[in-house]
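One chain of protein is taken out of this complex; the other chains stay put.
The chains carry the letters A and B, assigned in the order they are written, with residues numbered from 1 in each.
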Amino acid sequence: MEHNKDAVLAVRNVSMNFGGLRALSDVDLEVRKGEVVALIGPNGAGKTTFFNCITGIYTPTDGDVVAVLRDGKEKRINGMRTNHVCELGMARTFQNIRLFPSMTALENVMIGRHCRTKQGILGAVLRWPKARREEQDVVDKSYQLLKKVGLESVANEYARNLPYGAQRRLEIARALATEPFLLLLDEPAAGMNPQETLELKEMVIRIREEFQVSVLLIEHDMKMVMSLSDRIYVMEYGRVISTGTPAEVSADPQVIRAYLGEESDA
Amino acid sequence: MEYFLQLFFGGLSKGSVYALIALGYTMVYGIIELINFAHGEIYMIGAFMGLIVAGVLTAMGWPALSILAIALVISVLYSAAYGYTVEKIAYKPLRGAPRLAPLISAIGMSILLQNYIMLAQTPDFLPFPRLIPDLEFMEQYQSFLGTSDLFIVVTSLVVMIALSLFIKFTRMGKAMRATAQNRKMAMLVGVNVDQVISMTFIIGSGLAAVGGVLIASHIGQINFYIGFIAGIKAFTAAVLGGIGSIPGAVLGGLVLGWTESFATGYVSSDYEDVFAFCLLVLILIFRPAGLLGKQRAQKV
Partner (left out) sequence: MAAENFATNLKKSAIAALWLAFLTLPIMVIRVDTVEKTVTWRWMHLVYMLGGSFVLAIIWHFMMDRRDRGAAIRAADGGGTESALSRFVNNPRVVKPLLAFGFIVAAAFPWVFSMYQTNILISALIYVVLGLGLNITVGLAGLLDLGYVAFYAVGAYAYALLNYHFHLGFWTVLPLAAIMGAFFGILLGFPVLRLRGDYLAIVTLGFGQIVKLVLENWNAFSFGPSGISNISRPGLFGLTYSVDQATTYIYYIMLGLVLLAIVVTARLKDSRIGRAWLALREDEIACQAMGIDNTKAKLMAFSLGATLAAVMGAVFAAKTTFINPASFTFMESAMILAIVVLGGMGSVVGVMLGAFLLILLPEYMRAFSEYRMLIFGATMIVVMVFRPQGLIKARRKVYKINTEAA
């Protein structure tokens, strides 16, 4: 498949039908190395459906989804099982926060380490040195990630007891624990006040630098999107209606129409 | 050919009873997404109530047909009352709780009711009087279609039609449909959801009681354990037809009745109960939505 030499994710002609409902039509999208790409559009445009298509929750009816791994190898991931997609290096957060409420913050992040570790039942029960070392390593690395998102003080708190903003950051830390090359954030700033949104934005920039990840995010907060993204895709009714830099997209009449409606002939 | 007809009508009448019980399961599941484990026991209590009424009236010398009618009515009323009470005690307090809690409460209620009957009455099998009279014009069909079979099928049919009319045309019926589709919304438009849920249990229990009295009269004996097996089989029927779907429960009941009848008739009668369980397992694995159910997608 033709794609930019720096692409980490290349999506071509992806369509998704649910019975008679066409949720996605011919979507083309690319995320390049080190970029922050935003996916925006009115509610119901198909953004989360798109996420679900590229992470294996749905299998696209048509088209190709190709991941370009850190070592340069290309892999077509259509319909690949969700846990394999994560193992490959694409981790996500969810629109309606999906943490594990009965586990502590630290343990939630430790879950992210699962696909990068090996200890099985035998190791867990017998606790031989290799298993114990791996477990300690998981604890240490998870704690580090909690520090990176500013949650180290609540490491042993149950996730359900954390305030909303903390929960969102925890979800991101958990995703980072899987060592992704591409981070998929689904409305990370939802429900946040301007101060929190600013902090989130700075956190994403820091993460991109430190972890060398690319980011694809769905967001409604325009201020954040415009100031954070390198490129933007605008969706409406399952199609991409515009793409480009923030400046280009905000000037595009199609986009203006989609958000503000047609001018009425009064 | 005669054997086939025997099995056919036997399956039809058994299936009708399964359908009556299955309706209770499906309606309750449709409204509060709970498998009412104790529903089989309501059916069993219905049979016992029928027995007690019949016993008392027989001792007083009343004519058979009127005993049947009164036994049915009183049994339905009492079972409805039991259903209502069971819901208030074991399910209503758990309405917001995680799924496991009401399920376990239901299992507990099932065990409680079984043992209550066993202790208050007897653990033995009790003979149930043949209340359904033999009609003369049925003599010719005697070899494959008995009067009681016919009676069961006709009564079940009447009851089910009454139910459909109720659901379709009455205010309560509409309220029940609304609550099943979207409970919060129903509450917001003023439906008294507590009442609706109670009504669902009441109706479901009444239907089960009809089934209990009819089949007890047909088979001739009852004991405290019949609810467990009948309950699971009826639940199989409800799932087979599509849990939450009323026509599905009827269809499922009939399919189960025929499957059992023909399988025991042509394959083996030792494993009678196994057929129902195997059917249950197979459906839930390959088509959990059932024959008439809708596949529900989950929002991620």
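Keep this in mind: contacts are C-beta pairs under 8 Å (C-beta built on N, C-alpha and C of every residue); 3 or more make two chains touch, one makes a residue touch a chain.
None of these values were measured; they are calculated from a predicted model.
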| item | value |
| --- | --- |
| For the chain not depicted, the shown chains it touches | A, B |
| Touch with the omitted chain, as defined above, among B:Y18, B:Y43, B:F128 or B:F201 | B:F128 |
| Options B:M1, B:V189 or B:I285, residue touching the unrepresented chain | B:I285 |
| Chain not shown: contacting residue from A:D6, A:E74, A:D140 or A:E209 | A:D140 |
| Missing-partner contacts on chain B, residue numbers | 33, 35, 45, 48-49, 51-56, 58-59, 78, 81-82, 85, 89-90, 93-94, 97-105, 107-117, 119-121, 126-129, 228, 232, 235-236, 239, 270-271, 273-274, 277-278, 280-281, 284-285, 288, 298, 300 |
| Chain A residues that touch the omitted chain in the full complex | 55, 57, 81-83, 86-87, 91-92, 94, 98-104, 106-107, 110-112, 114-117, 119-121, 123-125, 127, 134-136, 138-140, 143-144, 147, 152, 155-156, 158, 160-161, 174-175, 178 |
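Keep this in mind: only the chains that are shown with their structure count from here on.
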| item | value |
| --- | --- |
| Geometric centre distance via CA averages, chain B-chain A, whole Å | 49 |
